[in-house]
Every structure is written in C-alpha cells, then in structure tokens.
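What you see is the complex with one protein chain gone and the rest in place.
Letters A and B mark the chains in the order given here, with residues in each chain numbered from 1 onward.
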Amino acid sequence: MYNFLVNKWYFDELYEIIFIQSSKKIGLFFWKIVDVKIIDKFGPDGLSLLIKNLSLKASKFQSGFIYQYAFMILIGLSALLTFLILQ
Amino acid sequence: MNFPILSFLILLPTIGALFLLFSKDKNSNTGKYVALFTSFVNFLISIYLWFLFDSSTSSFQFIEDKEWLKGFINYKVGIDGISILFIILTTFITPLCIISVNNSIKDRLRDFLIAILVMESLMIGVFCSLDLVVFYLFFEAGLIPLFLIIGIWGGARRVYSAFKFFLYTLLGSVLMLVAIISIYWMAGTTDIIQLYELGIDTKYQNLLWLAFFSSFAVKTPMWPVHTWLPDAHVEAPTAGSVLLAAILLKMAGYGFIRFSLGLFPVASELFTPLVYSLSLIAIIYASLVALMQEDMKRLIAYSSVAHMGFVTLGIFTITQQGIEGSIVQMISHGLVSAALFLCVGVVYDRVHSRLIKTYGGLVSVMPKYSILFMLFTLAALGLPGTSGFIGEFLILMGAFKDNFLVAIIASLGVIFGAAYMLWLYRRIVFGNLINKNLLEIPDLDNSEKFILWCLAIPVLFIGFYPEPLINTIEVSVKDLIEMYNFNLNMNMVEVQK
Partner (left out) sequence: MNNLDFIYPEIFISLSIMFLLILGVFKKNSTSLIHSLSIGILLITGILIFNNPFDKNVTLFGGSYVIDHLSSFMKILTILGGAFVLSISTKYLKLFKIFLIEYPILVLCSILGMMVMISSNDLMVFYVGLELQSLALYVLASFNRDQLKSSESGLKYFVLSALSSGLLLYGCSLVYGFSGSTNFLVIGETMNSTHYGLTFGIVFILVGLAFKISAVPFHMWAPDVYEGSPTSVTLFFAIVPKVSALTVFIRFLYVPFVNMIDQWQPILIFLSIASMIFGAVAAIGQKNLKRLVAYSSIGHIGYALAGLSVGTNGGIQSSIVYISIYLVMNLGLFSCLLMMKRNDQYFETIDDLSGLSKNHPVLSLSLLVILFSLAGIAPLAGFFAKFYVFKSVIEQSMYFLAIVGLLSTVIAAFYYLRIIKVIYFDEEKEKYDTDHNIWLRLSLTFSTLLILLYFVFPSKLVEIVSRINIIQ
C-alpha cells in the first residue's frame, strides 16, 4: 500500500503501458506492415513488377525467326475469321 | 478592368524562366536575383489583386474568356473568394523557395530556378481556370517540373520516388480526363460557370464523382493512396518538398471544393460516409505512423497526410464552418508545412542527416532556430493563437454539426498530432547534446531567418485575427453551399415524383 502511494499510484507507469506503448506499437504496425507490405505491394510496386514481367515475356516472344512471325499473322487471321463467323 | 491581370499573373513566372533559359551562366547569382525579382513582383500583383477583389459577391471576377478550340473549349480564367487565397499562397511561397536554395542547391542552379518558376505559373493556372479542360491541362502539366525537381536534385532514392509520384498521380488523373470528356459530351460545354447553372444529370453523377475522386484522392493524398508522398518528400530537395506540400496538395482540396461539391452534389452526399471514413483513417493512421518515424521529413510527410485528412473531413461536412475551416487549414498547412520542411532543410544543410537520432540538444547550439521551430510545431498541432487552431477548430465545429461520432474521432486525431510533433521537437531540440558534430554548426543565417519569420508572421496573424481570410471566402463558400443544397433538393423532389 505504501509503495502504491509513493509511486504516485503507478499512474505514470500505467499511463505508459496503456496509452503510449500501444500507440507506438500500432504506429509501427501500420507503418511497417500495412504501408510497406500491403499497400505498396499491391499498389505501385506490385503493379510495376507485374508489368515488367509482362514486358519480358513480350520481348521473348519476339524471337527473330521469320516463320514464327508468319505464323502469328496466320493465327491472327484465323482468330479474326473465327470470331466473325461465330458472331 | 480590361487588363488581363490573371493571365499576366500566370505568364510572368514563365517569362522569368525564359530569361533564365537564355542566360549563359549555370550557377551564377544573377539567375537567382532574376527569379526572385519575378516571383516577388508576382506576389505584389496578387496582393494588389486581393485589394481589388470584391468579397461581397460570390461570382467570379477578373474573368478572361478567349476562344481557344473553336466551339468547344474556351480559355477562361477567373477567381472567386476561394481561388484568390490559394493564388496568394502560391505567390507568397515561391519567392521564399527561391531564397531558400541559397545553401541547398549547388549544381545546375539555373535549371532548378527555371523549374520552380514554370511550376509557379502552372500552379497559379490551376487555381484560376474556369474551364474543365484548362484546369486539367494546368493540373497535369505540373507533374513535369516536379518530376524533374525530384529526379535531378533529389536524394539517393530519387529515381524511384520521382517515378512513383509521376505515374501514381498520372493514373489518377487519366480517369478524370475520361470524366471531363464525358461531361462535355453530356452537357455540351466544359465551362465551369455554365456547368454550375446547368447541373449534371443525376444518373451519371456517381461515376463522374468517382473519376474525379480518383484523381483528387491520390493528390491529397488520401488513405490508402498516400504512399507516394513520404517517398517523394524524403527524396526531394527542400524547395521541392516545400512546393509539393504547400501548394500541390492544396490543388486536390481545391478540386474537391470546386468540382466534387460544385458539380456533383448528389454524388457527394452519397459518398460522404466514404470520405469521412477515409479521412478519419488518414488522421488516426497517419498520426500513429508519424509517431514511429525515424526520418524527420518522412514524419512531416505523414503529418501532411493527417492534416489533409482534416481538410477532406471539413469539406464534406458541407457546412459553412467546415468548408471555411478546411480552406483556412489548407492555407495554414501550406505555411506551416513549408516552414517545417524548411526547418528540416536548415539542419540538413549543416549536418546532412535527416535521422532524428542524429540530433538532440539543438537548443544550446541554435537558440533562434529552436524558437521558430517551436512556433511551427505548435502551429502544426493546432495551438490556439496559431492559424492551425483556427482551421482545426472550424473543421471540428462543422463536423460536430454533421456527425457527432466523426467529430469525436477526429478530435482524437488532434491529440495524436500533438503527440508526434511534441515528441519530435523534444528529441531534436531538447535533451542532451550527444552528437559532438552538432557543437560546430551555426545558427540561422540571415536568409533563413528571413524566410522563417516571413512564414511565422502570417501564422500568428491568422491565428489571432483570421478576419481578412474569412471575409474573403465567406460569401463564396455560402453561395457554394446554397447551390449545393438547392441542387440536392431539386433532385430529391425529382426522385420523389
């Protein structure tokens, strides 16, 4: 009882634990996890990675061989024809 | 009053930039004087404009209307009570920015000043356009100089931040472009005054509101599309951060008032809960995150997110106090955050570190700096007597009128705001001087003193006597709200039929 009164009812310490520590923890959580991992991952960073991957795939597609190009033309042609027939 | 004063206001900085462009020296001081002179003249003109402005009417003044794209878009500019304050803010901050590059920009000074001047032109243009397309042009074009400012003169991760800023903002804006073109197709005009009278079909308001929202939300920045701002601020040079925080962010708030409320009242009413939620999250979230930051600029950046959360909250209360409060808060935040970034810039120029742990005990080495820094800290947290208080108080008043719970949570945000600001100040200025390097650094030099006092005086003035500000915006805001409610009622009647 004496200790309780001497240490100001542990008011400062309680205050510290309940409000300050949790605010800090929440703040840290929001920052490191939500901001960095979730928002940025899905938002700008994720999107740009996705597009970079698509771009690499597209470049690989351009092989340099004529027969593949000609083949693409014919495939494109057939696809359009099929689409029109099905309409 | 036939002299095209607004166009002159817009063009003068660019003319100054052209002068600089054709000068030969890359790093001389003459360039600085030319830029300073141009921007200062611009400031005087805008003050003169303020004197001429008639604040008893809400109609747009000093209108200039020229045919531009035949039968389609006119180049139209004009100001009302709301726009003129932002223009004055812009012309006030720019000369201070130019003075501030004294110590921070060493390389390619001339190009930097050109970029700042061009930005000033574009920013003024945003606030006085009276045509949707003209507004969009100025709005978008501002991306280019800031991209260059961050990318060329920025910090270590400047490339990533510059790209993030540019592409993020661009993505939001292109949706707005679709909306603008749709409005033209539906209403036959992109003239804002005409659109206010015609009104927009209720069926489409929701989608259009969302499109405009996507652009303004990214620029505000609202949660969750806020992540570009900390990166941009951290990597940008001091003057770039100042322009970004003080003015660019305000364009979004201005856009919300002018367009989201003005053109799409029904949709605004519908989406108010959304805006409230996002604003509250922004306030609480950003404040908590700010608490845990180790980098000073990043902390202030997050505090900007929180302050702008208050602004968006105030706007969507659709009350006289709420909207007036958000305008005052925007002006105040413009001044205060400019000052805070400049304060960070002051110590960064000396010590080259933005990390809080490098500092401590500055009060013994830089007493003048500590005083001014304290003033701005208090203004940021909204101490009565500073402009921050007026803004926050009015916003909370408006919020209490509209939604009690929202107001309570927002008030909680004020407490958090005080927490991180005071803690920041204590860690940097008070305490023990542990870092020996700090013993050597000089206190504020004359130019820095000048800039900070120039910012401090309006902050205090507005804090004690906000009347001139409120006077200017009162009628415009009142009529905007009246127009809003009128349109709303008309639609209710139609729906009930």
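By definition in this document, contacts are C-beta pairs under 8 Å (C-beta built on N, C-alpha and C of every residue); 3 or more make two chains touch, one makes a residue touch a chain.
This structure is a prediction, so every number in the text was calculated from the model and none was measured.
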(message) Going by the contact rule already stated, which one of B:Ile15, B:Val178 or B:Ile408 would touch the omitted chain in the full complex?
(response) B:Val178
(request) Using the touch definition up top, pick the residue from B:Phe62, B:Phe92, B:Tyr136 or B:Tyr484 that touches the left-out chain. (result) B:Tyr136
(message) Just to verify: which one of B:Phe37, B:Phe163, B:Tyr196 or B:Phe393 makes contact with the chain not shown?
(response) B:Phe163
(request) Spell out the interface residues on chain B facing the chain that's missing from view. (result) 67-70, 133, 136-141, 143-144, 147-148, 151-152, 158-159, 162-163, 166-167, 170-171, 174-175, 177-178, 181-182, 184-185
(request) Name every residue on chain A in touch with the hidden partner chain. (result) 48, 51-52, 54-56, 58-59, 62, 64, 66, 68-70, 72-73, 75-77, 80-81, 83-85, 87
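Everything below uses one rule, namely that only the chains that are shown with their structure count from here on.
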(request) Starting from the mean Cα coordinates of chain A and chain B, work out the distance between those two points in Å. (result) 28
(request) Give every residue of chain B touching chain A within the complex, in rising order. (result) 164, 167-168, 224-225, 227-228, 285, 288-293, 416, 419
(message) Please output the residues of chain A touching chain B within their complex, sorted ascending.
(response) 23-24, 26-28, 30-31, 34-35, 39-40, 43-44
